[in-house]
Structures are given as structure tokens and as C-alpha cells.
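Presented below is the structure to which this report refers.
Note that one protein chain is taken out, while the other chains of the complex remain in position.
As written, the chain order gives the labels A and B, with residue 1 at the start of each chain.
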Amino acid sequence: GGTLGCASVAVSPRVVPLGSAVTASCTIQRELCHGLEQGKVRISWMLDNKLVAGSQHQGPGGTEVSNLTLPRFNLTQARLFCCVEWNGTKQRVGVAEIRAGYPPAKPLNLSCVLNLSDYGLTCRWEQGTNSHLPTSVVLKCTGSGAQAVTGCTPRGGHSHCTVPRQLLQLYRQMEIWVSATNALGTAESERLCIDPMDVAKLDPPTLQSIQSIPFQTDCIALAWDVAWGTEHMELQCELRYRAPEDSAWALVTGIIGQAGSAQRCGFLFGTQYCFQMRCRRSSATALASWSEWSPVRNYTTHEKAPAG
Amino acid sequence: GGTLGCASVAVSPRVVPLGSAVTASCTIQRELCHGLEQGKVRISWMLDNKLVAGSQHQGPGGTEVSNLTLPRFNLTQARLFCCVEWNGTKQRVGVAEIRAGYPPAKPLNLSCVLNLSDYGLTCRWEQGTNSHLPTSVVLKCTGSGAQAVTGCTPRGGHSHCTVPRQLLQLYRQMEIWVSATNALGTAESERLCIDPMDVAKLDPPTLQSIQSIPFQTDCIALAWDVAWGTEHMELQCELRYRAPEDSAWALVTGIIGQAGSAQRCGFLFGTQYCFQMRCRRSSATALASWSEWSPVRNYTTHEKAPAG
Partner (left out) sequence: TELSGDQDFQLFLQRNLEFTRKIRGDVAALQRVVCDTLQLCKEDELLLVRQELDIAQAPLEQCHRRTFQAETCFSQIRAGLRIYGGSLATIQALLPGHAGLVETLQLDMANLSSNIQQQMEDLGLATVTYPPENQDPVPTFSSHFHHQVGGFFILANFQRFLETAYRALRHLTSL
């Protein structure tokens, strides 16, 4: 590094763990510095704009060499200038850039969601402490046996990105992890082993109609549509309902999504209830998340005819 | 035409003015139609899925020909199928696509605005009645004497687009117009003859400070900055102010933008006024539009000291 001609500055290493030592040397080849021909060459150093003292001695071939040790370099970034006295002024004649930081922190809490509108897999994670160094972060993925590929690269320091459909292997286990690399090392997150379909985010079903079943029963019939794009899935759904004065929801579980309709009894007569429904893929493992609850649908059950 | 083999359908013209006549002919070369070797060839027509009757006669070289005339074709798009009877079913053996519509309407109310951040010229116009036909619309522009070029092409049926800086001739008259072309003709808008700078959309100035002038005058001094990117322009500005109880704004015109400051008298003492300012290029023709009014700036004039 540094100018090869009049002065050449060498620093090693260029990137150091924060707080560790840095050594530098500056070699002045007098005959190559116009105007430095006469008088004694006095070398000094400036760390950005702060004077730092080095030791100077004669080097090979009539060169002058100054060595400098910075015991605990605790700036994340600085420019180390080699200077010489000239006409009573301090002349900066060479420079080296020094960076300091930490190896990348291990990315944590990796989680992914498959968006069913474009089948992109969006993954999020926590980056951990700032390493202060240029760090390249990529999301890696591999189908079993297949070669690991870069799924996506987060933009501008974000800690999420979306793997496009083309790189996914649907309906089969994939391994997904985050890899962060900088000059001081590499860190990898835990490996997520999932079938992208198991983390599909479903839109809620739509409650289409609710009717009292005739002849004075306390039963109602419900009909619903599953969300667009889930018609081919085996869905497990839940219904909840309550009358305004009820404090808690009544919950009906284990409803088969594809059925599209169901009956339920035990309702009070002439009472307004509000209903909501949600679904998730029944074949999915515990990972699968429920859809949001569907928009509320209100329905008032019919009046009971006066007896006899 | 349709299939060169067994059946060939000819329609002329392929694109017609809506409501005009369309004639078609279907030629069946029996020996090229596997399975049609025996029995009489009975040709029929289907317009999309509607049966239409044609007349059939023997054509040259043992072919069977059917002609069809649709007196008033008032669909904007249809597929005309030639069919033959075969094993008791109607077989579609050839097709021709017919489109109908109008020549493009003359684009109206063309106006353009120059965006000073990227010097793109955004032009808008009204497309006029839908021609129902694939119509290519382009914005043409030419510097005086220069060859006309395509300035930009509106996307997806929009009626605006932006001519990039590279195609503009600044500080000189340009001719700009819209040209719409489809199978039935071409229509051009009026030609706008403008110097792009004359339609520059200025950002408003920023009122920096307002102070009462001392020694009990009813005057105030105003200072402002012209918008970034307009420092090189001669600007003509207007100031308006009013006290909350005033119904109308007081307007001061003819302020020189570059001056950066002005004085104004006739204010009540100890009264809160709100001030706004706007500017436009003074050299611009009537076309030039004012900037928006600057954000409001409130100022309360000083109290008048009790006399004597």
C-alpha cells in the first residue's frame, strides 16, 4: 500500500479486532521525493488528525524508516498518515486505511413465511451486535442432497430477504440458514429444516352465509369459501362465535376446510351472534401458522314461535 | 389464413370499422382431411360459439367452398370458425380472428411539466374514446429543424409519459405532440410549441425570517431562499399575508426572487400575521406555472410603545 515512490506505508493487519495492536512502517526513499534532497528527513505519523510518535532509523539503500505500534486500536476506522518535515511544515506523504471491529455475530431467531400469492419465501432473523466492519450477509438454502445456493441477499443492512419461487423446492424438506462474513470471520445461524409449504401464510376463509335451520331448531347452518390459492389444500379450520353479552368466545375445532359448510346447535333464539373462522394446512407440522380470523359476520337467530 | 391443409379460411379485411360488413370464405380440400374421404362435405360457420349460415358451392380442383357475409360486424373481437360435419359431430377445422373498432381518437389537452429534480418532461393528455383496437401511442418531439423522435411511450394504456433529459432541447422552442396509430388509422394531437424551461415546475421559496423594523415603524423585513436548483433563474415572486380576522389575503406582486429580502409597511402593531410566498420564472411566457405557495410562516408584529 501507500505511494511506491517517495514514501511507502505498510500496515499489518489492515483489519484488526477492536482494541488489538496495529504495527505500521513508513519507508522514505529520499531521492524520489522532490524537494527533500537536503537536510535530515524527520518522519512523523498522524492518525486521522492526531499526532502519534513512531521510532525512526536508517533503512537499506539510504532509505529512512519509521516504525509505529498502536497498542490498542479502538477506532472502528482511521487513516494513518506518514509525514515528513519540509520547509518547516508537516507534509503528509503516504497513507494507509485501518479498520477495526469484531467477527460477525451469529444471526439468531431465523424464521420464514411462504407468501402464497407469489410463492416467495420471506425469512427474517436478528443480526446481533454490530461488527463495525463491512459484512456480507446471505441467506443460504439447499434441497436435500442438492448443492447449497444463495437464496437471497438482504438489501442495505436489512435482516430479511425473500427467496424467489425458482430457488425453492416445494413439498420437500429444505435447509435454510444465514451466513455472515467479514474480514475477521464468518458466522452462521442455526439451520432451519422446513418444507416451505409448512410455513405458508394462509389468507382467512370467507363466511358466505349463516342461516337458522327451520322448524324451530336451535341450530344454524354455515357456509364458507376457503381462501383463493388454497383450494387444493387439506385445511383444518376453527369457528368461534359469541353473543354480545358473552364474555368469552365459544370455539368449534376440527372443521374440515374443504367441506365448505357445517351445522351447529345450542343457539339462543332471537339473539345476535358474531362469527369468525380461521384455517391452517392440516398436513403441516406444528410450524404451520393459523390464518388470521376471517372478518366478523353477524347473524341474528330466528325467534322461537310461542308454544301451543 | 387458416390451415393450408384440410381447410383454409380467408377473411377480408381482418380489422374493420365497427358495424361494417365482413366477408369470409372457407375452402375444404377433402383429400387432405383425414377421415373426410367419404360422403358429402357440409360446411358451416361458428362466430365464437354462435352458429352462422354461409352459402356452399364446389370450388376449383374438387374443393368445397363456403362464403359468408356478416353485414354489420359489431363485436370488437371474435373468432370465426369454419366447421364440417363428421361422424355426426361439428368439427372446427379452421379459424380466423376478426377485430372491429374505430380509428384512434385525436388526443386532446396535451400539457407538459418539467421536473427540475431530474429535468424530465412529463406530458399528459386525454386519450378520447376507446378505439377497441390495439393502438400504439407515442409522444413525439422535435427541436426546430431537427428530425422528429419518439420522446416517450406511455405504459399500459396510461395517457402520460416522461421525456428523459437526453431527448430535450433546453432553452429553445420544441414541438411536442402525441401520435396514436391502429389498424384503421392515425391521429395526432395539437402540437405544443414550448421551451421546456417555460413549463418548469418550481418548488416554492422558503421564508427564512420575518422581523419588525425597529423604532416603532409599522414595517417588517422579510428574507427568503429560492428553491434549490433555481438559483440561476430570474424569478418573479408574490407574497401574501393576512391577519387571522382578515377575510382576504393582501397580495404583493413583482418581487424579484433573487433579491432574497424585501420590506413592507402598513402592518398593525401587536398582531399575528401569516405569510406565504410563491415564485415563477420571470422570462417564462404565460405558460409558466407558479410554484405552490410556500409553507405558512406566522409572525406577530411588535407592540407600539405608549406615546410620550
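Rule of thumb we're sticking to: a residue touches a chain if its C-beta (ideal position, glycine included) is under 8 Å from a C-beta of that chain, and two chains touch if they have at least 3 such contacts.
The structure presented is a predicted model; accordingly, all values stated were derived computationally and were not measured.
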Touching residue (missing chain; options A:E126, A:E234 or A:E303)
A:E234
For a quick check of understanding: of B:Q91, B:T122 or B:T142, which residue touches the chain that isn't displayed?
B:Q91
Tell me which residue among A:M197, A:I255 or A:C279 touches the hidden chain in the full complex.
A:M197
Counting contacts across the full complex, list the positions on subunit B that touch the omitted chain.
1-6, 33-36, 48-49, 79, 81, 83-84, 86-87, 89-95
Provide the residue numbers of subunit A that touch the chain removed from this figure.
119, 143-145, 165-166, 168-172, 195, 197, 231-234, 283
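One rule holds in what follows: only the chains that are shown with their structure count from here on.
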Rounded Å distance between subunit A and subunit B, as computed from the means of their C-alpha atoms
41
